[in-house]
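Take this structure first; my questions come after.
Of the protein chains in this complex, all but one are displayed in their positions.
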Amino acid sequence: MSKKLWGGRFAKGTDPLVEEFTKSIQYDKKLAKYDVLGSLVHIQVLKSAGLLSPKDFTTLNNGLKSILNNIQLGNPIVHNEEDIHTFIQNVLQKSVGPAALKLHTARSRNDQVVFSVKLYCKDMLAEAGVEIIKLEKAFLGLAAKYADVILPGFTHLQHAQPVYLKDYLGAYVEMLKRDNQRLQDIKETISLTMGSGALAGTPVPAAKYSVKIDIPELLEIGVEKISAPANSLDTVSDRDFVIEIISALAILGMHLSRLAEDLVLWASQEFDFVEIDDAFCTGSSLMPQKKNPDVLELVRGNCGRLYGNLVSVLAMMKGLPLAYNRDMQLDKEPLFDSFELVSIELKVLSGLVRTLSFNKAKIEEHLKDESLYATDLVYYLVGKGVAFKEAHTIVGNLVKYSLEHDILIKSLPEKTIRQFSEKLVKQQIVKLFDARVSVKGKRSIKRRN
Amino acid sequence: MSKKLWGGRFAKGTDPLVEEFTKSIQYDKKLAKYDVLGSLVHIQVLKSAGLLSPKDFTTLNNGLKSILNNIQLGNPIVHNEEDIHTFIQNVLQKSVGPAALKLHTARSRNDQVVFSVKLYCKDMLAEAGVEIIKLEKAFLGLAAKYADVILPGFTHLQHAQPVYLKDYLGAYVEMLKRDNQRLQDIKETISLTMGSGALAGTPVPAAKYSVKIDIPELLEIGVEKISAPANSLDTVSDRDFVIEIISALAILGMHLSRLAEDLVLWASQEFDFVEIDDAFCTGSSLMPQKKNPDVLELVRGNCGRLYGNLVSVLAMMKGLPLAYNRDMQLDKEPLFDSFELVSIELKVLSGLVRTLSFNKAKIEEHLKDESLYATDLVYYLVGKGVAFKEAHTIVGNLVKYSLEHDILIKSLPEKTIRQFSEKLVKQQIVKLFDARVSVKGKRSIKRRN
Amino acid sequence: MSKKLWGGRFAKGTDPLVEEFTKSIQYDKKLAKYDVLGSLVHIQVLKSAGLLSPKDFTTLNNGLKSILNNIQLGNPIVHNEEDIHTFIQNVLQKSVGPAALKLHTARSRNDQVVFSVKLYCKDMLAEAGVEIIKLEKAFLGLAAKYADVILPGFTHLQHAQPVYLKDYLGAYVEMLKRDNQRLQDIKETISLTMGSGALAGTPVPAAKYSVKIDIPELLEIGVEKISAPANSLDTVSDRDFVIEIISALAILGMHLSRLAEDLVLWASQEFDFVEIDDAFCTGSSLMPQKKNPDVLELVRGNCGRLYGNLVSVLAMMKGLPLAYNRDMQLDKEPLFDSFELVSIELKVLSGLVRTLSFNKAKIEEHLKDESLYATDLVYYLVGKGVAFKEAHTIVGNLVKYSLEHDILIKSLPEKTIRQFSEKLVKQQIVKLFDARVSVKGKRSIKRRN
Partner (left out) sequence: MSKKLWGGRFAKGTDPLVEEFTKSIQYDKKLAKYDVLGSLVHIQVLKSAGLLSPKDFTTLNNGLKSILNNIQLGNPIVHNEEDIHTFIQNVLQKSVGPAALKLHTARSRNDQVVFSVKLYCKDMLAEAGVEIIKLEKAFLGLAAKYADVILPGFTHLQHAQPVYLKDYLGAYVEMLKRDNQRLQDIKETISLTMGSGALAGTPVPAAKYSVKIDIPELLEIGVEKISAPANSLDTVSDRDFVIEIISALAILGMHLSRLAEDLVLWASQEFDFVEIDDAFCTGSSLMPQKKNPDVLELVRGNCGRLYGNLVSVLAMMKGLPLAYNRDMQLDKEPLFDSFELVSIELKVLSGLVRTLSFNKAKIEEHLKDESLYATDLVYYLVGKGVAFKEAHTIVGNLVKYSLEHDILIKSLPEKTIRQFSEKLVKQQIVKLFDARVSVKGKRSIKRRN
């Protein structure tokens, strides 16, 4: 009897290079736990459908639970099988004997693999949620610590208007909240079914697949019931959930790349807004003075990899005829990679963000830039009845004058200022060149916290 | 006074090539309607905040409504302005005079553009939903028309098991249902805010932005209220909603590419399962006999373009520091293009699917392939108490024998069949080589309809 | 007679939506000139093969030349034909009558289109080369103007070592040189053939296709001869040259995005290394002081679009069976877009680079950062016989001490310095903290200029 789950019809063995090329156990071993959990449910279906005797059920149930236990203990998985499903089948066969030959009754690997991957996804999505919340907390802690710090806000990387550092950090919290919502929404939409067979369904009646779950490991992942599929051809050939997840992780990675860019800029000698803790930097083999923000650079660069994973699966799925095609096996490595990459990035960034140290003095210096308050001057004129667009032009001219003559507006004589508009009262406007006044004047935000 | 919305500070005019390179009106004119709708809300805020007199409000309101009317009448938009927002500002100024100078009080283009694009998206998402449902109906109509047709189901593009054509078509309905759900979910998460300013908020109190909408065109798009932002830096620099939409449209495009592939295969002389109506085919300039499935090929190929649009925006957003950067203007063309591409594809496919004509006789012929029933033989043996994996091997050997000797299993002598397993009763198994029997034996599907 | 190049066999007209969906004239009209040039060659082949009488040849030749003339005069192309090839055929027919019906003898649109696109590419590649060289010159001019300027060189966006500004700018010249080489190499590999027919070749003998070109417009593009194809199936279904070009343009766009990033950073208030000319900046509708580097941001962002175009064509080509499929029509828009985008970027950057104004005083200030010279201290110690890695550690410790005590190394007492290594002679090392000394000490570069 062949050690593969198939083989009877074949007159000839598989070419060794083909075995190497087609095997997937080196990565799908990550599905071990989920495959066994699926099998534990499947044998319940078989028993209730009368396709498995109570005795055989008990044998398989015990055998599978023992394998599950071994997996959870971290026992190594040997790589010389075709895939993890074959590996588990063979281990089971060795441990419980002929009963194992009944495990795959009315079941196809196509359906089995989709079930395992969906379980894996639900588990990892929950985990990602936990890590995202930790990073949110790191931001909120930092924001609280520096609650009164105001810094120059940038658009086009040019000084725009003063903003609270806490709002700056809060922008990242907003992004993370959306990321988490997106991931948890996907988790909810992933529905677990059995009974699709290879593509055509199975002889087991649909009702038998409506299993109420009592396996603790499944309940923990939030799986309380499974059911029969609405369309078996769709079920075995659908990878939407994989793409949705990889896409959501790519967006998350994009957010982290923006954070990385901001911090790399802020940690430069020219900005000098922030100091990254030594524990999160590395040095240079040539230049002894270097303290490099490598973690942030890798986070920024890995964004490309998360995009690449998305393209990889999208391109793979393009134009595949129904139903299952082997190409679809290639969804796993990009999926696993995106999950793992994001997971370590969230963890390492939580530590890095928590230990950031802001250079208040240096930031304060940059707030002296008068151009940061130009918009407040406009609002001042609007308050005095000048039409907005006119006010914009008046202040624009005043700024130009100040730059061309290299004199601060504050230092211009009252008379000069009045030339731009009779409504500009020097005594009043000099008070506007103050970051605290500026941020307090912005009353349009409904902060969450 | 400059015709641009900015300019006061500049000592020098813009280089003509720069104007050409930076202008966006050639594509953002699609936002005209939404920009005016945003302005109609904005002036309500200004009025209630005391920044606009009732008289000015009325002037602007009438002016804007008249522009809206012109847009809806399809009056052309001239391309020599920088962008659609400037165009509308200038038209308004020409029509209502100085009051127009107050339109942009406490408002930044950054916020204005995001608002317009979000409105556009909500509108287009609703429209896409309508088109998706039409295509679903085309599939369901076709499924009903050919309700009794069974065809060879494929995995790996090899004959697998017989399936109902209606289930095959139903798989596409499932995909479309997910697509629509995904798009409408995004529509719900897009929240409309005002008051972010360029990045720092505005002097208008948050409460003033809680506007209850009574503008018919907005209510039609499903916008009933707007509010102040939770974080203004995030609001002006967030393009998640654009990426989510382009990603969901890419998934939809991928589904359509699979449909296209299936139909291109089925319309080949070798398959000959289906005839595509002449109205949906084109010919060859050289080969007079050709009737080519161009529509389907373009649908398949455009999937690449939808992917490209996604990569375009993802790459553009990577590593951008907060808050707004001009790069973000480049989200629009890919967004518009994906929406429009999917829209015409859905429309043209509805017609194509509705007029498909299946070649029952040819399909029936392919159902004679005995290998389609091998799994049913396995189930037969399992029903007689043979362990699944053993049954799989027995039938595998039987199939191999039949192929090698080039004799149908049906035609093998009872004795020969029994050599593979004593449990194989010829009289019984010959009845299994019947597509109707096969599909009826699959009881695990809980069809929606 | 149908106005399409095909149609005879069709019982039914094309659905209007299908016409809209499949037509390409709105973009392939860019091929007008190249299509006519191809036809001018094709009729030479036909004549020499005896498939066209001298009289018909003259008629067609004159008709085509007159069309070519019209195109070069910029006469508008009407959009209501299927594609540019049909348009030209119809114009010709109207102008020269029945002889036009012989134009497509032994010719397929598949072959015709490939020929036209290849011609277009050769023309555009030459043009891109000219623009690249102009940008190189802008860099070299700037480098010459600021030949003596030294600035802090960065790795990881941290101060690393002083470098000449001319070498910094020179790095971009190197990139551009590679870009140009890459593009011109592709130009050389594009070989022009005729005679592939739709996929199977034509009855015209191969030798007849060895045409020596005497059409001035073709000679100008560098086309001196064409020949018969080595494999006709390959010729009509090959789009490698399109992908190679789009890929090379994506790399070029990536280089420009790096330049844009550098200049955006340098133009920030925090760096303040450079001033971008007003003519290449834009302002803000809200903040009157803003002078934003929009051109650079758009160049940076468009890099995403160039990547998207590449993905678009790659994904489109994936898994297409031989030979020609209509999907391939979708190579044109991304190709045209990438060429045009890069073209305007090169032009606008030439102007921007040429007018950059460096802020020598501010740059000089940053050169005071002692850490820039740490590597020179290491080399100093190596020169005194200390092993490199040991020297690296010594200087690392010295830098740490200086930072922790917030004292410049220069200002440390001799005694303190000696504690790190007896070989550190204060009098000697203070001379190392000098940018000119540092750059002159680097003798390993073999500059081109």
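Order of writing sets the labels: A, B and C. Residues in every chain begin at 1.
In this section, a residue touches a chain if its C-beta (ideal position, glycine included) is under 8 Å from a C-beta of that chain, and two chains touch if they have at least 3 such contacts.
On a predicted model such as this, the values are computed, not experimentally measured, just so you know.
Checked against the full complex, the one of C:Thr14, C:Gln44, C:Thr59 or C:Asn110 touching the unshown chain is C:Asn110.
Among the residues C:Leu135, C:Val149, C:Leu218 or C:Ala260, only C:Ala260 touches the chain that is left out of the figure.
Within the whole complex, the absent chain has one touching residue among A:Val242, A:Cys303, A:Ile417 or A:Ile445, and that is A:Cys303. Shown as candidates are A:Glu217, A:Asp294, A:Asp369 or A:Asp434; the residue that touches the absent chain is A:Asp294. Of the candidate positions A:Ile251, A:Val274 or A:Met328, contact with the hidden chain is made by A:Met328.
Take subunit C: the residues that touch the chain left off the picture are 1-2, 5-11, 51, 98-106, 110, 153-157, 160-163, 167-168, 170-171, 173-175, 178, 181-182, 185, 189, 195-206, 208-209, 227-234, 236-238, 240, 243-244, 247, 250-251, 254, 257-258, 260-262, 265, 300, 303-304, 307, 310-311, 314-315, 317-326, 375, 379, 382, 387-390, 392-397, 399-400, 403-404, 438-439, 441-448. Interface with the hidden chain, as seen from subunit B, comprises residues 152, 154-161, 264-265, 267-271, 283-294, 297, 311, 314-315, 318-319, 366, 369, 371, 374-375, 377-378, 392-393, 395-396, 399.
What subunit A contributes to its contact with the hidden chain is residues 4-15, 17-18, 20-22, 85, 104, 107-110, 197-198, 277-295, 297-298, 300-305, 307-318, 325-330, 333-334, 344-345, 347-348, 351.
Rule of thumb we're sticking to: only the chains that are shown with their structure count from here on.
In terms of their C-alpha centroids, the spacing between subunit B and subunit C amounts to 32 Å.
One simple way to say how far apart two chains are is to compare their mean CA positions; for subunit A and subunit B this gives 23 Å. Residue numbers of subunit A whose C-beta contacts span two or more other chains: 154-157, 160-161, 265, 311, 314-315, 318-319, 375, 392-393, 395-396, 399.
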